[in-house]
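Quick one: structure below, then a few questions.
Chains shown are a subset, placed as in the full complex.
The letters A and B name the chains in turn, as written, and every chain counts its residues from 1.
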Amino acid sequence: MSIIRHQPSKIWSAAVEANGMVYLSGITADRLPASVKEQTAEVLAKIDALLAAAGSNKSKIVSCTIWVPDIRYRDELNQVWLEWVDTANLPARACVTSQLANPNLLVEIQVTAVK
Amino acid sequence: MSIIRHQPSKIWSAAVEANGMVYLSGITADRLPASVKEQTAEVLAKIDALLAAAGSNKSKIVSCTIWVPDIRYRDELNQVWLEWVDTANLPARACVTSQLANPNLLVEIQVTAVK
C-alpha cells in the first residue's frame, strides 16, 4: 500500500493519497485580511490545485467539512460555494463553527475525494 | 469508479457512496423547536433511512462526529444514542461543540459507514 503526501509543511501534508482516496488538510486563505467571499474563493482554488496534483477533481469530492468563526458567514460562503461546486456531483457536507488559527481567517475547508 | 449521490439539495448531497463506503452530511432535525432528545431521535431516524438507501445500516458505521451547541447536551443525546446504537458494533466517535445553522438546532450528527 503506497501513501503519497503532497506539499508537506513542518507539521502536516496539504494532501494525502491512500487507498483510492485523497484526504486534504483544512485549507485557509493566505491573502489576508479579506472578505468571507474572497477567502472562500482562494481556499476553493487551492483545493482545486491540490486535488489536481493528486489526480482527482471537485466532481469526485465525497465529503467536506467547513469551519467558520461565525455561522452567519455561511450565506456568503455558500454564494461562492454554489458558483464553484459541481452541481451534478454534490458532496456530503457539514458547516460548523470554530475559532480559527488567526483572527483574520474567516473560513477553513477540508475535503475528502475519490482519486 | 462510480460515485452515487443521494438526496441532493442545492448545496450538498445527504449521502455519497464511493469506494465501498457511505459518507453522510451533518444531519439535523426538521421538526423545530424540539428538545435535544427529540432532535436526536429524528436525526438518527434520518440517518437510518439514508444508510438504508445506500445499502448500509447502523451496524456498519465506522465513525461518527456529533456537534452540539453546548457540551452539557451530551448526556441527553447519549440517552437516545444508547437506545439506538448497535451495542455490539459501536462506531468510533467524537462529540464536540459548534454553533449550528439555526439557534433552534441542538444537535448535528455525521456518520461514515461501510457499505
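One rule holds for everything that comes next: a residue touches a chain if its C-beta (ideal position, glycine included) is under 8 Å from a C-beta of that chain, and two chains touch if they have at least 3 such contacts.
Being a predicted model, the structure only gives us computed values, none of them experimental.
Identical protein chains form the entire complex, numbering 3 copies in the structure file, with 2 of these shown.
Heads up, the rule we're going with is that only the chains that are shown with their structure count from here on.
Chain A and chain B have Cα centroids lying 21 Å from one another. Note for the complex: chain A touches chain B at residues 19-21, 60, 62-64, 70-71, 74, 78, 81-82, 85, 87, 89-98, 112, 114-115.
Interface residues of chain B, counted against chain A in their complex, comprise 1, 3, 5, 8-16, 18-19, 21, 23-26, 65, 67, 98-101, 108, 110, 112.
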